[in-house]
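What follows is a structure written as structure tokens; I'll ask about it next.
Missing here is one protein chain; the remaining ones are kept as they sit in the complex.
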Amino acid sequence: MSDDLDLVLASSAENVPVVRQAVRGLLDAAAVRDQLAGDVLLAVTEACTNVVRHAYREAAAPGEIEITASSDGRRLVIAVRDRGCGLTPRIDSPGLGLGLPVIAAVSDRMEVHDVDGGGTLVTMEFALAQSDDGAG
Amino acid sequence: MSDDLDLVLASSAENVPVVRQAVRGLLDAAAVRDQLAGDVLLAVTEACTNVVRHAYREAAAPGEIEITASSDGRRLVIAVRDRGCGLTPRIDSPGLGLGLPVIAAVSDRMEVHDVDGGGTLVTMEFALAQSDDGAG
Amino acid sequence: MTLPTIQLEPDPRGLVVVALAGEHDLSSAEALRESLVEAARSPGMVVDLDMAEFVDSSILGVLVQAFRDARESGRGFVLVMGDQTPAPVRRVVSLTRLDHVLPTLPDRQAALAAALVPTAPVDNE
Partner (left out) sequence: MTLPTIQLEPDPRGLVVVALAGEHDLSSAEALRESLVEAARSPGMVVDLDMAEFVDSSILGVLVQAFRDARESGRGFVLVMGDQTPAPVRRVVSLTRLDHVLPTLPDRQAALAAALVPTAPVDNE
């Protein structure tokens, strides 16, 4: 499984559509369309939004979002990583608390992992409709 | 890695403390104490609460919660499974949206997985303090 | 990528239509919030999603807040969304059950008529 996308951007609201556009290019190239493509774009957007909103809220300087995507033709795995404060709940979150459940709902598997040295890694996996016989 | 706990209970609020007590027995036996023990009990409670509150909300009859826990001495893995509606976000949730983030915050890894045939599997992993030399 | 636009269209009855087009996410959420505050100076507003190609949960959060404000101040608030709305928008709205929480109609004219009436909750458990 090789990395199909490896992107590092400043953690800012302006970069959320940039990430989505990069992932859309990948999906187009892989002929992933319709609801599956839309679900992937939604999940990636939610994960990046969480980084921008939460990960660096106590940091002196804004940090980065790292996005990798890879596929073996059967599954698409997208990872969104930050080097922020680590995932903690917030009763006073400005959001509706829909981000993680939206990701979990549209993906087949969502994983939230602590990052060594601080930060959060959110991994999302999607089953791709199989068009040929590639073995797992 | 063998199953140290395998419990199936009706999905009801009354059974949430029962699950916690069963997991506490396991932690006591493994000499897991203090904050780590508290975090495990909190995460398990949150996962079971989500099953009771959400998983069977559209079901004709209440279903079951299945809890398994296993440890290789280095890591404790707890899985909470239901056969309900699958994880979907709810703008009108009666909760504060803290369950999943609390689990993610206190565990080292949280995974949300669709269950074949319907339902949700939430897996939580905790690193155990190592008291001897058992290899991974 | 289609850039997000937000258009405020006054209605002869004094209502305001807030029409979203393109892709909306955190990068346009604050502009949307400000537009909805502006629109809340009228007795009722309609938020039209028919030309929106993408919205995420940060946008839904802004809409829910505007709806709550409208309910509290006794103004009308109606969302326009229907079969003609782009599929990604319909998907996130139905996934989150937004259309069970906000008054939602498939047609702008019907929505305008409904927005003349102060907001009451659709469904709140």
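Per-chain residue numbering starts at 1, and chain names A, B and C are given in the order in which the chains are listed.
We take it that a contact is a pair of C-beta atoms (placed from the backbone, for glycine too) under 8 Å apart; a residue touches a chain by one contact, two chains touch by 3 or more.
As the structure is a prediction and not an experimental result, all values here were calculated from the model.
When the whole complex is taken into account, which chains on show are touched by the absent chain?
Per the contact definition above, the missing chain touches A, B.
Considering the whole complex, which of B:L76, B:A105 or B:V122 touches the chain not shown?
B:A105
List the subunit A residues touching the unshown chain?
Residues touching the hidden chain, for subunit A, are 88-92, 94.
Tell me which stretches of subunit B touch the chain missing from the display.
Its contact residues with the unshown chain are 13-14, 16-17, 20-21, 24, 34-35, 38-39, 41-42, 45-46, 49, 52-53, 94-96, 98-99, 102, 105-106.
By definition in this document, only the chains that are shown with their structure count from here on.
Please find which chain has its CA centre nearest to the centre of all protein CA atoms in view.
Central chain is A.
When the centre of a chain is set as the mean of its C-alpha atoms, what distance in Å lies between subunit B and subunit C?
38
Nearest whole angstrom, what separates the Cα centre of subunit A from the Cα centre of subunit C?
So the centre of subunit A lies 27 Å away from the centre of subunit C.
Between subunit A and subunit B, what is the gap in Å from one C-alpha centre to the other?
It comes to 24 Å between the two C-alpha centres.
Give the residues of subunit C touching no fewer than two other chains, as numbers and ranges.
Touching at least two other chains: 57, 60, 64, 95-96.
So which bits of subunit A are touching at least two other chains?
96, 98, 102, 105
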